[in-house]
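Each chain you see keeps its place in the complex, though not every chain is here.
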Amino acid sequence: MLICKVIGNVVATKKEPKFKGKKILVVQPIEVDGEPYGNSFETIDIVQAGVGDIVLVTVQGSSARDALGDMKMPIDSVIVGIIDEIQMD
Amino acid sequence: MLICKVIGNVVATKKEPKFKGKKILVVQPIEVDGEPYGNSFETIDIVQAGVGDIVLVTVQGSSARDALGDMKMPIDSVIVGIIDEIQMD
Amino acid sequence: MLICKVIGNVVATKKEPKFKGKKILVVQPIEVDGEPYGNSFETIDIVQAGVGDIVLVTVQGSSARDALGDMKMPIDSVIVGIIDEIQMD
C-alpha cells in the first residue's frame, strides 16, 4: 500500500453507472517524512476519508474491488485506512 | 485512476476480433493542473469520450474488462468517466 | 495498450511447454510520433505481426492469457493489433 495525502476530488457527470454516489478523491503519494513523490492519482474511499487526511491506499484493481464488495466495479485502487501515526525506528 | 486528455485515435485493420467496432483512443496522462507527464497510451472508451475531453482512466486489465461486460476482451485500461471539474483544497 | 515496434525475436529451446510453437517477439515502446521510450520487452503475438510492424500491445497478464484462449499460459502481455494509422487532432 502507499501512504497518500487526500488533496482534492473530481466531478464527473458522465461516468460508468457504478461510480454513481461514489466520491472520487485525488491523492498524492508521500514518503514517511511527508515529502510528496511521483504523480497524484484518483481513487475511491471506503473509510470516509476527506481532504487533508493522510491515508493508506491499496493500488491493485482486483484487491480494490473486493474492498468495495463489488467484483465488477472498474477501479484500480482504494483507500483502506486513515493513518494516525507512522512509527519509524 | 488517472486523469488523461484524449489526444487522438488508432486505426488497426488487422486486430483481435473482439476489438471490432471499438474505438481505440490515444490518451495523455495529465496532472490536476493540466500539465502532461509520462507517455501517452491507448485505451477503450465506455462513456462516449472524444478528442479533447479530460477523462478518468482505470488502468488495470481485470477491472477494465469488467467495465466492458466482457471478461475475455484483452485490454489493460478503460475510460470510465468524463471529468467536468477537479476541485482542489 | 502501448504502441510498440517489433524489433526482433527470441530463441529459447528450454522453455515452459506451453510456449512451444509460439513466436516470442521483441518489441520497443514508441510514442505517437514514433520516438522510442523506455526498455524493450518480449511478448506473444495473435495477429501475425512481424519485425518492422507497428503494433498495439496489451500489457497485463490476465488479459493477455484470455486473448490466447488459454488461461494457464504464463504471459504478461500480448500483441492485439497491427496499427495502420495514428490520427492525432
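As written, the chain order gives the labels A, B and C, with residue 1 at the start of each chain.
Rule of thumb we're sticking to: contacts are C-beta pairs under 8 Å (C-beta built on N, C-alpha and C of every residue); 3 or more make two chains touch, one makes a residue touch a chain.
All values reported here derive from a predicted model rather than from experimental measurement.
> How many copies of this one chain make up the entire complex, given that 3 are placed?
Identical chains making up the full complex: 5 copies.
Everything that follows uses one rule, which is that only the chains that are shown with their structure count from here on.
> Please compute the C-alpha centroid of chain B, do the same for chain C, then give the distance between them in whole Å.
So the centre of chain B lies 20 Å away from the centre of chain C.
> With chain centres defined as C-alpha means, what is the inter-centre distance between chain A and chain C in Å?
Computed from C-alpha means, the inter-chain centre distance equals 32 Å.
> Quick check: what residues of chain C touch more than one other chain, meaning two or more?
In chain C, no residue touches at least two other chains, as defined above.
> Quick one: in the complex, what on chain C touches chain B?
Counting only chain C, the residues touching chain B are 1-3, 29, 31-32, 37-38, 46-48, 56, 58-64, 66-67, 78, 80-89.
> In their shared complex, at which residues does chain A touch chain B?
My answer: residues 7-16, 19, 24, 26, 39-43, 51-52, 60-62, 64-65, 71-77.
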